[in-house]
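Following: one structure in structure tokens, then a few remarks.
Yeah, one chain of the complex is gone here, protein chain that is, but the others are all in their spots.
Up next is chain A:
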Amino acid sequence: MEVTQVLFNAQSIDGTVRKNAEESLKQFQEQNLPGFLLSLSGELANEEKPIETRKLAGLILKNALDAKEQHRKFELVQRWLSLDATAKSQIKACLLQTLSSPVSDARSTASQVIAKVAGIELPHKQWPELIGSLLSNVHQLPAQAKQATLETLGYLCEEVSPDVIDQDQVNKILTAVVQGMSSSEGNTDVRLAATRALYNALGFAQANFSNDMERDYIMRVVCEATLSPEVRIRQAAFECLVSISSTYYEKLAPYIQDIFNITAKAVREDEEPVALQAIEFWSSICDEEIDILEEYGGDFTGDSDIPCFYFIKQALPALVPMLLETLLKQEEDQDQDEGAWNIAMAGGTCLGLVARTVGDDIVPLVVPFIEENISKPDWRQREAATYAFGSILEGPSPEKLIPLVNVALTFMLSALTKDPNSHVKDTTAWTLGRIFEFLHGSVVDSPIISQANCQQIITVLLQSMKDTPNVAEKACGALYFLAQGYEEMGPSSPLTPFFQEIVQSLLTVTHREDAGESRLRTAAYETLNEVVRCSTDETAPLVLQLVPVIMMELHNTLEGQKLSSDEREKQSELQGLLCGCLQVIIQKLGASEPTKYVFMQYADQIMGLFLRVFACRSATVHEEAMLAIGALAYATGADFAKYMPEFYRYLEMGLQNFEEYQVCAVTVGVVGDISRALEEKIVPYCDGIMTQLLKNLSSNQLHRSVKPPIFSCFGDIALAVGEYFEKYLMWAMSALQSAAELSTHIAGDDELVEYTNSLRNGILEAYSGIFQGFKNSPKTQLLIPYAPHILQFLDGIYMEKDMDDVVMKTAIGVLGDLADTLGSHAGSMIQQSVSSKDFLNECLSSEDLMIKESAEWAKLAISRAISV
């Protein structure tokens, strides 16, 4: 097969030609995979072929090795590993050869493919000669090959995890990379490639950073690179510094002064991409120190292995002025661009982090800047002063801030109405929001809002909701936090007199022509929801009046027919907001008996609307409507049964939605809600639900994040139906068992550990639900055969020592459930189990009250079980 022509055709403008080409590529791949891959690699390596086909060949090759979806990726890896060894080594030879190609695109594509192959093979101890052969190139080759090799090393480090490569090879890689970075390297492209490679290789340099000499050397080279005449190198070097600041925070002390000088210069003088990275360095240091100090605060026994070096505190007198300067570098119209990011914004963000790191100390350094600039004629100065003030509102103590706020509040309110500049108004509204977020509410002793100024605040905010969308959006945000601060203020809220007016204004905002800009409509609904959520009994009649209003809005969205796909998307979004609003209202009114009683008159109609929202789409279900139905189920309780015949098909549809896995997850949650509401009345639907849930679990297409909630849902159903669960027991237990086995041994990054813990929690919740569901029924002995495995599972996760507090609490509860339901049958098993006793003791002495409480209950259940 002439692969070049096919690849060429595959990029044709003519759809038919392209389609035919794609089809024949597919056929080739299916009929002879080794041959297919081999010819692709040959194409890539062949200097006589056109660059377009070489690039595409490389791309197809890359896609044959990796995929985004977890299950697809797994398949591809297995396929590559089982490929004929000769073919593989030929392919790899072609790839390595391409690194020396004079064509830059070919080299770059080859680099990426090599890294992918390495990502598969190195963990299996294959292709051991790769790194050696790459490194042997570095010293001899022409600059372009050298650059490609360094790039490959960088990708490789990104692709494989550090424990796969032994220290000797790490040292060699680092040496090559650092040499490539050093000022003695004359070729800019090589230096850039080396600097970018280092960025990825930093994770491998643990041992080297522990060695003073090696570390000094690396740091010196990185710092030198920040002074390179080439802007891309400077940017890459600062990126390295940012990465070092979080990975090797504890090693930074000797260099921090130099780094400060470098970053200060970059922030003040360098081009924006470089300056942004320089600011990012300090933000990153703040993040580190906030984490460390938080751990200090939470636990004085000092679990943290890393001490705080108080870099920010020390740099404060120089750092703060530097950041304040950046605030004056705003862009015109930055407010209109939602994704805007510039020096001023980065500087403000960093200032906020600094305030959180050092607390009160920042206040005297910022106040003079505010005072000097807040009334200046130049809008930039007024905006910067306001932004500075808003940025430091989180971190310092209320005692320190409240006197300032008391002075500033009137000024801010007046600026929000009168300032001629929209930027200033935007930032002022944002700052008011921050004031209400951090300094208003039950956490603060001396309230900043009195009866006297409450009226004024609300008037100003409602007025600003008529301003430009970006200002109005911030005003909504401020009102959001204002309402939130009055939550749990007792039976009477200061907002009560204004409730009607606030709701009316927010509804008016949602109808603005330009409510689609600056996410204004969303913000207005979010605020409306918060106002409703935090309302008191006094305003319950007004919330009730809101029900038909929102219902009517939702009804109106259902009227339009034959919508374009763009209109359809907008309709769906608006329905989402309205369903979300109804959800909050349902929860609010459902929480107290008198309002629930009145609300119930609307229940049938609301459910009817939700069903119509579902009917708007053919293939998928509406996520927010689904959630709102969950809330409705809680409010209606067992009466929800009357909606089930009609609702069930949407429930099933939601459970089958693998593509939009969030929809599936939400539906799984709603199954739980409905189980709790219906209790044994859910039985008629259990066959269908359980079948679908089990199907979902066995599918490798469904996003893994949905699986833990499915297990929890088993527990919910079992609790609802009790011994009736017998019907599904065998299937559910076998699914739980295999998931449990998978989740015991894990090694991986934080994300995987987190996922595994959520999976364990789901499994454990299922066990709890099943055991407690069966308790006191004559069928408890059906559970006995499963007990040994569950105990083994508990042993397993205890031994692994990586469970989080939530899992610990649930797990120890399961131990208790086992004893509670099985009584003496479980008693002896528990006594014989490897680590139950240690596990229980550890939980009993836990400082987490939830764990302790759970453990005490388990202890009780066990001693009851062994008492007979």
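Worth pointing out:
Here is the rule we use: a contact is a pair of C-beta atoms (placed from the backbone, for glycine too) under 8 Å apart; a residue touches a chain by one contact, two chains touch by 3 or more; residues count from 1.
Everything below uses one rule, namely that contacts and distances are computed from a predicted model.
One chain of the assembly is not displayed; among "U3 small nucleolar ribonucleoprotein imp4", "Succinate--CoA ligase [ADP-forming] subunit beta, mitochondrial", "Importin subunit alpha" or "IFNA2 protein", its UniProt protein name is "Importin subunit alpha". Considering the whole complex, the residue from A:469, A:630, A:654 or A:708 that touches the absent chain is A:630.
From the options A:291, A:487 or A:856, the residue with contact to the unseen chain in the full assembly is A:856.
Within the complete assembly, A:775 is the residue of A:570, A:703, A:775 or A:825 that touches the hidden chain. Residue in contact with the omitted chain (choice from A:149, A:357, A:583 or A:757): A:583.
Within the complete assembly, A:765 is the residue of A:43, A:289, A:553 or A:765 that touches the hidden chain. Residues of chain A in touch with the missing chain: 583, 587, 627, 630-631, 634, 669, 672-673, 676, 712, 715-716, 719, 765, 768-769, 772-773, 775-776, 813, 816-817, 820, 856-857, 859-861, 863-864, 867-868.
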